[in-house]
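The structure that follows is given in the form of structure tokens.
Here the complex is missing one protein chain, while the rest keep their positions.
And then subunit A:
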Amino acid sequence: MRDAAPAITGLRDVADPNKVDPIHQFHINKLIDLQIGGLDFSFTNSALFMVIVVVLTGAFLVLTTSSRGLVPSRMQSVSEMAYEFVANMLRDAAGTHGMKFFPLVFSIFMFVLVANLIGLFPYFFTVTSHIIVTFALAMLVILTVVIYGFMKHGLKFLKLFVPSGVPGLLMPLVVAIEIVSFLSRPVSLSVRLFANMLAGHITLKVFAGFVVSLGAMGGIGFAGAILPLFMAVALTGLELLVAFLQAYVFAVLTCMYLNDALHPSH
């Protein structure tokens, strides 16, 4: 019995619903240990997937446009469509002055989109399912807005918090609300993306776990596993939509916040 044990326990590990751990996919494993000044800067699976996302996206964008075709090939069209999609988004939200931020918005959109999409592959790590990553990206946007806003407009940037046409008596209240809403932007921006990715992946994992658990029972369980299987397939489609949508939402909100930095007076 001893030699058969690992295989059996391996099966039980998956078959037992208590062992199908939907949180497991979010664990961070160290690949290369790296400690600097008492802080842990190890190269982890999260870092690995950041590298994969960046290399894949960069390579795709460069290789597809390398022929510089006047009439684009299919893959070149994809790159051009992504470019024009973000360019139109930014131009609509922030005007032509906003185009100086185009590289930033384009890289944020492509990074989030590809990270979301790669996360959909089984056994792949989803970079954007960690709040610290989405929060860092959101802070990058907000700090860009604040720093650029003060650099360009000086103290006039504070007019952002003072909407015109508000009666004097209400002004303190309105200003307080504006400040709170501004401060909550990085939180809402990061939590929206993080929560969507996290919830989607947990749901997928739970339904996929049902398929395995029920299937392992044999007989009726096997038949019963069909329903969660369909669910898992449908959810994968939904997650594909969410992956794109959340990247789009993140980029659109980035554009709108950048518009505030460019034109602070309401």
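Definition applied: a contact is a pair of C-beta atoms (placed from the backbone, for glycine too) under 8 Å apart; a residue touches a chain by one contact, two chains touch by 3 or more; residues count from 1.
In this text, contacts and distances are computed from a predicted model.
Here one chain is missing from view; checked against "RNA polymerase sigma-70 factor, ECF subfamily", "Sugar ABC transporter ATP-binding protein", "NADH-quinone oxidoreductase subunit H" or "ATP synthase subunit b", UniProt names that protein "ATP synthase subunit b".
Among A:V62, A:A223 or A:L238, the one in contact with the hidden chain is A:V62.
If you put the hidden chain back, the residue from A:K30, A:H97 or A:K156 that touches it is A:K30. Contact between subunit A and the absent chain runs through residues 1-2, 5-6, 8-10, 12-13, 15-18, 21, 23-24, 26-30, 34, 39-44, 46-47, 50-51, 53-54, 57-58, 61-62, 65, 68-70, 72, 76, 79-80, 83-84, 102-104, 106-107, 110-111, 127, 129-133, 136-137, 140, 194, 198, 213, 216-217, 221.
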